[in-house]
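Moving on to chain A:
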Amino acid sequence: MAQENQDLIRPFADTATDEPIINQAPVQKILNICRAMSLWPMTFGLACCAIEMMSFGMARFDSARFGAEVFRPSPRQSDLIIVAGTISRKMAPLVVRLYEQTPAPKWVIAMGNCAISGGPFVYKNQYGIVEGVDLIIPVDVYIPGCPPRPEGLLEGLFQVQKKLTGRRWWPLPEQARTSDK
Partner candidate 1 sequence: MENLEYERLAWALLYGHIAIIVIGGFITVLSQNLVRALVGLIMTLFGVAGLFFLMAAPFIALMQILIYVGAVSVLIFFAIMLTSAWPGGDESGTISVRKIIFAGLAAIAPAIFLGMAAILKPPPSFLIPDEIEVGILGRFFLEDFILPFELISLLLTVAMAGAVVLAFEMRRKK
Partner candidate 2 sequence: MSVMTIYHLVAIFLLCIGIFGIAYRRTLIGIVLSIELILNGAGLSIMASAQLTPAPNELGQVGTLLVMGIAAAEATLLLAIFLVVSRRFKNVEAGKLITMRG
Partner candidate 3 sequence: MIEAIPTQFIIIFVGLLAVMAFVGLNAIVLVYLERKVAGFIHRRPGPYEVGPPCFPHGILQPFADGLKLVGKQLFTPRGADSILFWLAPMISIAPAIVCFIVIPFGPHLQIVNTNVGLVLILAFTGINVLALCLAGWASQNKYGLIGAARDISQGVAYEIPLLLVVLSVVFMTGTFNLFDIADGQGAWPWQWYIFYQPLAFIIFFICALAETNRNPFDLPEAESELTAGFHTEYSGMGFACFFLAEYAYMVVASCIIAILFLGGFQGPVLPGGWWFLAKVYVLLLIMIWIRWTFPRVRFDQLLNICWKWLIPLAVLNLLITLAVIAI
């Protein structure tokens, strides 16, 4: 199976990142913080996890608080691809294409076990699933769960921010108080 998946991998030659216009360290740092604080996800749901992705944007968990509520339908305007759901072999080329259509500073979250590894749909003689989105596009953050709760996705968002800026910006949930909502 792994051998077959090799066919799906292709060099990401088309997505050569342009040299940044301003390449000074402090500027870059500020820019990175800005990027981290305004990660616009793409409206791209694949399966069950997409529903939890919706919850993540909705009133109760409100990703808007972290500047991530602007779900853009066009890949050209989004920064964050949340691969939420099972990737079938038929879908795989399109995921790659969407990734390539997204302009350069872009991040990928593999949400849910299907996107990470094929999850519950991996079994003997299985023929239609790409076993993990990291086989076809580079993934920055993995969020396990089937499906993960919206908190998990928020944590994933924080992880992307951490990857960008090198620090976690928000308190850990362990110290949190329990809300009555």
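The candidates came about this way: all candidates are chains of the complex that A comes from, given by their letters.
The rule is short, and it goes like this: a residue touches a chain if its C-beta (ideal position, glycine included) is under 8 Å from a C-beta of that chain, and two chains touch if they have at least 3 such contacts; residues count from 1.
Since the model is a prediction, treat every value here as computed from it, not as a measurement.
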item	value
Options 1, 2 or 3 - which one, within this complex, touches chain A	3
Residue numbers on chain A that touch candidate 3, as the complex places them	17-18, 20, 30-31, 33-35, 37-38, 58-60, 62, 64-67, 69-70, 72-74, 76-77, 79, 103-105, 169-170
